[in-house]
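Every protein chain of the complex appears in place save one, which is left out.
Let's turn to subunit A:
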């Protein structure tokens, strides 16, 4: 009952609101860095690890190796086979999620304070010494092949893959991160060991933790968790040269609703025009219900359930992208309205009122993101990967407020490129070629 009383007490004495997040930088004796927010009111920890590199590190001809390897991290380590590992994790009520993206392998862990050491020993084993047992490899390979086959018949995934091939040419981004049926069939256990050595590396890791843990405890944890990982030996891929021919590419697929993706060039996060571009995107199509595209395509014309744009910030490619889905006989009109809006924004920019509304939204919404251990941990690890300063959170709203109408309309002219805006449409669209 003691723990219960402590919790109740904490709730009473907690200050009414946390205006800013108190991030502590932590450096371990072994030289690992992490950002920490202590939050002792709930007896658990959210821990986020990011290994820069991801599926883009797949060696030539080995596409899908990193993805399959990541799928096998929870399939046994040390004395434990796949089921043994799963039983141990369940018994501790911990949760470890491993995922892969084009530019990173991600690990999201949460564990209870009361069995923290056992949970971390399991997590360490899965990262440092996965077994890659033959039967586990075949089982997980079967799951991956099933997922690839499903993507080949999903309009949205077909569109995404067609767009990648069009945009990226011979860059690693052009191939699906899960690999192809052929490349995954051909992967050997050695390929997985190599992918593990190449992508879970101690010099490309970023860490954040939020919860019931002190700086000293986190420091010790970092060394025990990460010290036995290898140094990186494979270089990150260079920048992709983007192919944006404009126009519309149609991929025929028998389905009642066409799915369209569109893309043009984007902007570096370090670019002084990044914030104006970010706000411009919000006004055009980045918000939920309040964007120009939602107003014109959905609210006024009922052409879609959702239309969005976003700045796609890959490590080696900066794009401005978006998507819409409309019935086959209406998608041509949706595409045409989007093209018109794109040209209009490039030509006329935005209004003072739109800019003001976007600012109040962005500055008001920002503090709301920091409402749980899990979300704060996610934000902090992303900030580190983007090279942001540790005091960024306190300065971010000032950067938003500093953007003037002049800035944003200059950036609209500089960046929006209706000629290069390239569509890929999957379905049986009427009136599109």
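One rule holds for everything that comes next: contacts are C-beta pairs under 8 Å (C-beta built on N, C-alpha and C of every residue); 3 or more make two chains touch, one makes a residue touch a chain; residues count from 1.
Assume contacts and distances are computed from a predicted model.
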Absent chain per UniProt: "ABC transmembrane type-1 domain-containing protein", "NADH-quinone oxidoreductase subunit F", "Protease3" or "Sterol desaturase family protein"? "Protease3"
If the hidden chain were put back, which of A:38, A:118 or A:417 would touch it? A:118
Which listed residue (A:33, A:90 or A:268) would be found touching the missing chain in the intact complex? A:90
What residue numbers in subunit A mark contact with the hidden partner chain? 1, 3-4, 7-8, 11, 14-19, 39, 41-44, 46, 82-83, 86-87, 90-93, 110, 112, 114-118, 139, 142-143, 145-146, 149-155, 216-217, 220, 254-257, 259, 287-290, 295, 298-306, 325-327, 357, 360-368, 370-374
